[in-house]
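Mind looking over this structure? Questions follow.
All protein chains of the complex are present and in place, except for one that has been dropped.
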Amino acid sequence: MTRMNRILTTAALAFLPVAAVAQEAAEAVEVAPTFDEIGPYLMTTLLFLIGGFLVFWMAAGFAMLEAGLVRSKNVTMQLMKNIALFSIAAVMYWLIGFNLMYPGDGWIVSGWVGTLFAPTALEPVGLSAGAASLDYASVASDFFFQLMFCATTASIVSGTLAERIKLWPFLFFVVILTGFIYPIEASWQWGGGWLSEIGFSDFAGSTLVHAAGGFAALAGAIVLGPRIGKYRDGRTNPMPGSNLALATLGTFILWLGWFGFNGGSQLAAGTVGDITDVGRIFANTNAAAAGGAIAALILTQVMYKKPDLTMVLNGALAGLVSITAEPLMPTLGGATLIGAIGGVIVVLAVPMLDRMKIDDVVGAIPVHLFAGIWGTLAVPLSNDGTSFVTQFIGVAAVGIFVFVVSMIVWLILKAAGGIRVSEEAEITGLDVAELGMEAYPEFSKA
Amino acid sequence: MTRMNRILTTAALAFLPVAAVAQEAAEAVEVAPTFDEIGPYLMTTLLFLIGGFLVFWMAAGFAMLEAGLVRSKNVTMQLMKNIALFSIAAVMYWLIGFNLMYPGDGWIVSGWVGTLFAPTALEPVGLSAGAASLDYASVASDFFFQLMFCATTASIVSGTLAERIKLWPFLFFVVILTGFIYPIEASWQWGGGWLSEIGFSDFAGSTLVHAAGGFAALAGAIVLGPRIGKYRDGRTNPMPGSNLALATLGTFILWLGWFGFNGGSQLAAGTVGDITDVGRIFANTNAAAAGGAIAALILTQVMYKKPDLTMVLNGALAGLVSITAEPLMPTLGGATLIGAIGGVIVVLAVPMLDRMKIDDVVGAIPVHLFAGIWGTLAVPLSNDGTSFVTQFIGVAAVGIFVFVVSMIVWLILKAAGGIRVSEEAEITGLDVAELGMEAYPEFSKA
Partner (left out) sequence: MTRMNRILTTAALAFLPVAAVAQEAAEAVEVAPTFDEIGPYLMTTLLFLIGGFLVFWMAAGFAMLEAGLVRSKNVTMQLMKNIALFSIAAVMYWLIGFNLMYPGDGWIVSGWVGTLFAPTALEPVGLSAGAASLDYASVASDFFFQLMFCATTASIVSGTLAERIKLWPFLFFVVILTGFIYPIEASWQWGGGWLSEIGFSDFAGSTLVHAAGGFAALAGAIVLGPRIGKYRDGRTNPMPGSNLALATLGTFILWLGWFGFNGGSQLAAGTVGDITDVGRIFANTNAAAAGGAIAALILTQVMYKKPDLTMVLNGALAGLVSITAEPLMPTLGGATLIGAIGGVIVVLAVPMLDRMKIDDVVGAIPVHLFAGIWGTLAVPLSNDGTSFVTQFIGVAAVGIFVFVVSMIVWLILKAAGGIRVSEEAEITGLDVAELGMEAYPEFSKA
């Protein structure tokens, strides 16, 4: 932050042209590039950084949404899981995930499994431009951006399994999910693997992030079983969230973060075409969220005579998930409609899951898995270069892989030491029983 | 998010020069523009996107502020109204508002009423640059940014009318406000209509957004009447907000969003002059908020011997509203003073409204209407190109139009089916009575 020093210290490196940096960093100092040559690099790096901090913010959104939708006796635990899972994702994605997901030429099984262990080493200061043959933006900014997607996948799981899963087995699952499961399936498409070869299209991750998280959550919910008292005598017992203001805040945070999630996934902002596309993606992303919220509002009014706020929140989120596979090609009207169908799916799916006695505390499976599948299958409606069959193959492949591997991990964890807290702890609440700390110690319970 | 694919697919379009895109998109591919030619387009589009997501965030700010200032029995309803009104604004501004507000040559009544029904159609991918003769930034980014202002206008109304208005009539009013009332009055100035012809000046909307929202809220408050028990035996009965932490969070969110609101309204960031102005606007916006907060802090200490947090929050917001008409020309000291006067206005106006038995639950009329008028009339103090008379004409014209049309709509809604919940529902609380869902179901009431 010294005006004088800082500029002097980096000046020499700073004016290196991108290409020269890659090839002969040390000697190239004499040639200063024109802004014309480096402009796209600067703009795209900036897009990654802005997009990245917006998607980071989604971690707070999930934390608030989930803390608001669980009962007050489990709020501290839900907050703990959310900050811990994000931190673990950050470490695992550095240690393993990033290079497993983007192996370049380093596939172990070509198109299927990338480099298994290669911690991300960012190039020395001011020189990372040319690293890893990625010369259109800084590698560090790209790493920062992609890491946030990995963490998002884990955030989805924590909501579904709330109020009954033990902390450490959950965090162990996060290690596997963020270090291996997500990077491997994402590499199939975004790392240039077999799904990208066959023409699968998933712009920002309706399937690769959201449905994947949903499949991992579904496997966990099946192994874990429902909360005590949730399904009794053939009836579903509502367990209302303790703080809807927090849940609404979480939804708004996620909505905001999604502009970075989808907009940043353009992966370029240095040309008229690219930045124009980013603008279109922002507008469409917003339209889809609005469509999902309105659809859920109207549908719950019609079905239940009373609009349901938690459904409206999840409707907005389902709209966002739905447009994530293709936020660029639809018209504003199309995006609104795609989002609205996502909202309808959530309203119909939540009671359906309850009938199946799959206890998804926050509705993450309808929002991320079902709307994610819908969004992925809807891509061919606006994108001529894609086919329904290929989209279906992609969803099925990711789904089977994530679900089966997750199921195996959950079953191993269950066998190894159990993943569920004791009945007594569940009834008391995880906060007191597991953590010895209440989230709202002074607010007496009704 | 595929590094490889994405770049290849958009590369052809991406390097089109802005002008060529507008004229002959298909053939022009061979000529790559220099960054020198496209730089301003990129920077201004980025300004719209950053400004837009910051103003979007204000929707969350209003939701938190209002949820914190209503009693806990009405929190779910207030959250519902806020997410629903934003979603409706998004749809109406797409369907009608944007082209009604910016008619170009398509005025129905020249300078007064634009194109009545023309849903916004963004140009095809990578080509929207030249659409609608707007070649200095992407149309989608501009739409995204402007939409947020429309939604803000509606957010202002929801706070004033809280705790007693029915959901659906309120949302119907939002349809009219965001689809017609706001776009028409805003077109008079920002669409190049008659107010801009006579030299009215309202940089980012002290009048066009904030006072307009305040006038619509005032009409509603008069038709709706005060809450039961608010004014009794000649005394004003305080009804304290249920969660001041949430209200403070909402204020900070609005303060943050306002950097986008005012800064983005520079509408350009691609030259030294423009980005320098944006910087000045950021600094002045912050100074005005600080001035408003400090003025309210000192004034409530002097008047009541105890500083009043809700007044300090509203003082900061009033400072922000006050500087919105002219955030560029004042000095830092001038901006602080303009904001401080806004803060004083709020502290004095809140009890005045109570004496008039106008029940404004969150203080939105003092903050947005009164401080908005003050800010608009203060423009000539720092901007030589404006006159007090013209500023007054603008405020009066927007005020009369918005107030009268809003009043008519409210009266029609009242006659058609009523806008107010039953006395019983109001006493029980809208959450249980109207929505069947409490915001804090476990926190027992004092």
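When the chains are written out, they are named A and B in that same order, and each has its own residue count from 1.
Simple rule for what comes next: a contact is a pair of C-beta atoms (placed from the backbone, for glycine too) under 8 Å apart; a residue touches a chain by one contact, two chains touch by 3 or more.
It should be emphasised that the depicted structure is a prediction, and the values quoted were computed from it without experimental measurement.
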| item | value |
| --- | --- |
| Residue touching the undisplayed chain, where the options are A:Tyr41, A:Phe170, A:Phe282 or A:Trp410 | A:Tyr41 |
| Hidden partner chain, touching residue among B:Gly39, B:Gly220 or B:Pro366 | B:Gly39 |
| Among A:Phe86, A:Tyr231 or A:Trp410, residue touching the chain not depicted | A:Phe86 |
| From B:Thr248, B:Thr376, B:Gln391 or B:Ser406, residue that would touch the chain that is not displayed | B:Thr248 |
| Absent-chain contact - pick from B:Thr45, B:Gln189, B:Thr376 or B:Ser406 | B:Gln189 |
| For subunit A, residues in touch with the removed chain | 1-7, 10, 13-18, 21, 33-36, 38-39, 41-42, 45-46, 48-50, 52-53, 56-57, 59-60, 63-64, 67-68, 75-76, 79-80, 82-84, 86-88, 90-91, 94, 119-122, 125-129, 137-144, 147, 167, 243, 246, 249, 434-444 |
| Subunit B residues that touch the omitted chain in the full complex | 34-37, 39-40, 43, 46, 50, 54, 71-72, 102, 134, 136, 149, 189-190, 192, 196, 202-205, 208, 240-245, 248-249, 251-253, 255-256, 259, 263, 265-280, 282-283, 286-287, 289-291, 293-294, 297, 306-310, 312-313, 316, 328-329, 331-333, 336, 440, 443-446 |
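Throughout what follows, only the chains that are shown with their structure count from here on.
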| item | value |
| --- | --- |
| Rounded Å distance, subunit A centre to subunit B centre (Cα mean) | 30 |
